[in-house]
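Here the complex is missing one protein chain, while the rest keep their positions.
Entry: subunit A
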Amino acid sequence: MSQYIPDYQLDMVGEPCPYPAVATLEAMPTLKPGQILEVISDCPQSINNIPLDAKNHGYKVLEIEQNGPTIRYLIQR
């Protein structure tokens, strides 16, 4: 069980890359510092872009959970 409780959720199930990563980067600035965004994606390729992009753009990747076709990311502003 996750030790973090997200404040917002972004459901990108069904959307192909690059849209999940782009939407994540657009959503992050709307959070307050310290708040956590949960991104749900079933685009497997997002594993190579969401965590790196979040880090490159100055956010903290708290958790990545890969469970079958669904990947869950927790990102803190």
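By definition in this document, a contact is a pair of C-beta atoms (placed from the backbone, for glycine too) under 8 Å apart; a residue touches a chain by one contact, two chains touch by 3 or more; residues count from 1.
Here, contacts and distances are computed from a predicted model.
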So one subunit is absent here. Using its UniProt record, which name fits best from "Selenium metabolism membrane protein YedE/FdhT", "Extradiol ring-cleavage dioxygenase", "Cell shape-determining protein MreC" or "ABC transporter permease"? "Selenium metabolism membrane protein YedE/FdhT"
For review purposes, identify every residue of subunit A that touches the missing chain, sorted by number. 1-2, 4-11, 13-19, 21-23, 25-27, 29-30, 38, 40, 42-45, 47-49, 52-53, 56-57, 65-72, 74
